[in-house]
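Note that one protein chain is taken out, while the other chains of the complex remain in position.
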Amino acid sequence: MSKSKIITAEIAADLIREGDTLMIGGFLSCGAPHRLIDELCNKKVENLTVICNDSGFAEDIGNIKAGIGKLIVNKQISHLISTHIGTNKETGKQMNTGEAKVTLVPQGTLAEQIRAAGFGLGGILTPTGLKTEVEKDKQKIVVDRKTYLLEKPMRGDVALIKGAIVDRKGNICYSKTERNFNPLMAMACDRVIVEAAKIVEVGEIDPDNVVTSHIFVDYIVDGGKL
Amino acid sequence: MSKSKIITAEIAADLIREGDTLMIGGFLSCGAPHRLIDELCNKKVENLTVICNDSGFAEDIGNIKAGIGKLIVNKQISHLISTHIGTNKETGKQMNTGEAKVTLVPQGTLAEQIRAAGFGLGGILTPTGLKTEVEKDKQKIVVDRKTYLLEKPMRGDVALIKGAIVDRKGNICYSKTERNFNPLMAMACDRVIVEAAKIVEVGEIDPDNVVTSHIFVDYIVDGGKL
Amino acid sequence: MNPKVLIAKRAAKELNDGNVVNLGIGLPTMVANYIESGQDITFQSENGIMGLGPAPEKGNEDLRLTNAGGQPVTANPGAMYFDSATSFGIIRGGHVDVTILGALQVSQSGDIANWKIPGKMVPGMGGAMDLVSGAKRVIVAMLHTQKGNPKIMKKCSLPLTAAGKVTDIITEMGVFKITNKGMVLEEIAPDTTIDDIKKATDAEFLVPDDIKTIDIK
Partner (left out) sequence: MNPKVLIAKRAAKELNDGNVVNLGIGLPTMVANYIESGQDITFQSENGIMGLGPAPEKGNEDLRLTNAGGQPVTANPGAMYFDSATSFGIIRGGHVDVTILGALQVSQSGDIANWKIPGKMVPGMGGAMDLVSGAKRVIVAMLHTQKGNPKIMKKCSLPLTAAGKVTDIITEMGVFKITNKGMVLEEIAPDTTIDDIKKATDAEFLVPDDIKTIDIK
């Protein structure tokens, strides 16, 4: 029998080392693993490369949690790979001072790059970003007389994701728009830690409704209701 | 308000024209739209290009339906694009006599090619098929010193798919291993006809559990229990 | 009429029964308020929902259900949630009929710039580059000028979001179509003259003989 995957947020944060490349799920505040992020802030692990949709907010606003914004304010991120940083001015500041490197990627391209890594593809061809700064240094490939950018797979060391219902084996269901990048990141990292809003027994989730298989999940943290 | 998408299998088959490229869901017999296939056999629409996982069986075997095998026996398919034809000897025969052209594609590649069409990608890079006959006439692309085959998107005129629970708007849930190619094909064809095991009212399906959005579905045929 | 309301109302008229529509943040979001009653429009939001409903009543917000701007929303009956790859597959794959979005600049050839002012503001492109590349129609809905400076240009001076993808421009002064023959002023706002528009516009545009007046209640 396999041993339990359930650990505390504190132990989970200890699994992350200086210099790691993290993927963190969420779209602004929605569907981000807030408890894991808070714990990562407490531990002050530095020099992180973080791949995520956006740079969240600079601080919690009422019950809207800041998301990865806190890690930026905390200066724990040396390289942010993201699609949007407009909601957290601290990111732009650190980019301008050179304290943090920021790589901006179109959202659909980022999603496919993460998926390509998880799915064993060498890359995908997209029309997005053609004739813009995004095409810089990228290979262009013509297929049936149409031009595309070759976008490469993007991997991470650790994925921090958020699940709504997670069984003890690690099967995950997401709720509403919390899904976003979470299931893609779960397949693209060496280790995957899921913060579960609710943990249930194996067999309680209808196999038709599981979105991420337990085989991708290494650790489960009880996130509880936020 | 939008008009009803529900039509009979007979009217659905009338929507398919000689020379059309069809995508038909299913893995052997499982998850194939059997009623639509039967009706297509009745109508004898010919010269079809069919994209599907396999060539099914030559005939129904008890309650195991033949799948697209019947269309082959009926000689309605002039070009079959598929991954496996070993379960229906008639396919090999027609391939050898030249009555039908058969293009064999690795299963994972076929899935990604169909997805690429639906997802607006110009192609994907896969290691599958390297140093085999599959790489013939295909572009090879090196990414970070690894070689991949460029596989192009694959589109169809009409998709015939099978859904387990379909609401009147066209939102689809699949059951068990019936899912296979169905949701991918639904995004890659100009028109999509779903054969529904069960039709329910709009709102009855939890939005977290819908797998194919109604925006892809043009027509619904009541398939009933087989 | 408030110019933003005029723009939103006029943009709403571009939507047809059965359309799948993605609205950008800000002014474009207002368009949803003005669609004809009974019209069957499905709103997609790139953060992962098909079938966006109206804002929830105060107190009924669900932190797990937002639009791409992070605002609480609701889901209509028949809605669906999906991951970001699927969301952009829907967008890039040409399954969104219309996207309506704002811009910093648009050019007469349909180029659009809305993600970066070098040295000043770099919010990032978010989903805009995919939306502009993938949607069947790209309608820019924006105020005609920014602090008196024209935003409709011969050529964009700001970094592009995409080239040649904009199909329509709707401002408080007029409605433009980007065609093979050039940009055409198809409708003009009441109490506005062609001369007014020329002064507020850097781009060249054609004025057809049968130009109409924007007709909004």
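Letters A, B and C mark the chains in the order given here, with residues in each chain numbered from 1 onward.
Note that in this section a residue touches a chain if its C-beta (ideal position, glycine included) is under 8 Å from a C-beta of that chain, and two chains touch if they have at least 3 such contacts.
Just so we're clear, the structure is a prediction, and the values are computed from it rather than from any experiment.
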Give me the visible chains that the unshown chain touches, in label order.
A, B
Omitted-chain contact residue, chosen from B:8, B:42 or B:132
B:132
Among the options B:100, B:184, B:199 or B:215, the absent chain makes contact with B:184
Hey, which of B:30, B:77 or B:196 is the one touching the hidden chain?
B:30
Considering the whole complex, not just the chains shown, which residues of chain B touch the missing one?
27-31, 53-54, 63-64, 82-87, 92, 95, 102, 104, 106-112, 114-115, 126-134, 164, 174-184, 211, 226
Touching the missing chain, which residues of chain A?
1-2, 115, 117-121, 167, 169, 171, 187, 202-203, 207-208, 210, 213-216
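Criterion: only the chains that are shown with their structure count from here on.
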Just grab the chain with the largest centre-to-centre distance to chain C, centres being mean Cα coordinates.
B
Round to the nearest whole Å and give the separation of the Cα centres of chain B and chain C.
35
Which chain B residues touch at least two other chains?
119-121, 207-208
Check: chain C positions touching at least 2 other chains come out as 49, 75, 81-82, 85, 88-89, 91-92, 134
